[in-house]
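My structure is below; once you've seen it, I'll send some questions.
As you look at this complex, bear in mind that one protein chain is not there, while each of the others sits in place.
Our next item is chain A:
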């Protein structure tokens, strides 16, 4: 368990006091992938640096497993840091060292013989699929390859925790995907706890088990990724969730009075969203049959989180008003969120 107790960090710059992290309490389970999401300036980078004490919290305790890291002296802290790998947005590789030498950097003074170091580095290179780049210099690598080297270097001392500070933010979408996949594989293969800092909900959706939402230095919401996506509570969380889906586009279409959302009498636009994990029934065809409704899906966005579908559908539903109401009630009982977006129902 990674425990942060009442962690606060304030900076003093030019006479101004900046509270980057305010009274954060977190407990992060080992072996999972945790996402910390927030806009820039939310304090997430500072918070993650409080875990390996690159920033020492002004107040509070940080406990990793059974070690209270905030109580260690400098020398003990350095030893402890070897068990916490970290990767960065700008990779931070040593330009004067080859890929091999970069990965071997943290292995100095580790008591390994030269042969053992070589084997270890080769194993790590294989792990990140960069075997053939061993002798290259960082400047000869692409962004994705650089981040792979950085990951291998961060793993050199067999850490239990891997901190990732916006590690994919400087990469293109495809490379981002492959790096995220690698992090997921490492988590599964090595059982390493991964803490991912990001401002993109897509990253959280892709690999995280749990998510912590930060705003103005505070943790405003946290939970497992599925429930956060299904039932976001805070406004900022909703904004982040919406940013990964195109369902909000319907409001734009309505504002523009687009053809597709112009309703005839007796029709309404409904948004269905999955709220629970077991939404595998054929609900759309069921309501259209049982309640004699026409359901025309105008667009949808359904993805899998873990192995559960999340997202929703926007549909134009037409039929008798009472039948529509019955269908809405039926769906709500089945744990489907229903929101009436535009209403042209007529009571007969």
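The definition used in the following text is that contacts are C-beta pairs under 8 Å (C-beta built on N, C-alpha and C of every residue); 3 or more make two chains touch, one makes a residue touch a chain; residues count from 1.
The definition used in the following text is that contacts and distances are computed from a predicted model.
Q: UniProt protein name for the omitted subunit, picking from "Molybdopterin-dependent oxidoreductase", "ABC transporter permease", "Phenylacetate-CoA oxygenase subunit PaaJ" or "Anti-sigma-K factor RskA"?
A: "ABC transporter permease"
Q: Would you indicate which residue among A:8, A:23 or A:90 is in contact with the undisplayed chain?
A: Only one listed residue reaches the unshown chain, and that is A:90.
Q: Write down which of A:78, A:131, A:181 or A:251 is the residue touching the left-out chain.
A: Touching the chain that is not displayed is residue A:78.
Q: Determine which one of A:137, A:299 or A:330 touches the chain that has been left out.
A: A:137
Q: Return the single residue from A:133, A:153, A:271 or A:345 that touches the missing chain.
A: Reading the full complex, the residue touching the unseen chain is A:153.
Q: When the complex is taken as a whole, what residues of chain A touch the one chain not shown?
A: Residue positions of chain A that touch the missing chain: 52, 54, 74-75, 78-82, 84-86, 88, 90, 92-97, 105-106, 108, 137-140, 150, 153-154, 156-157, 163.
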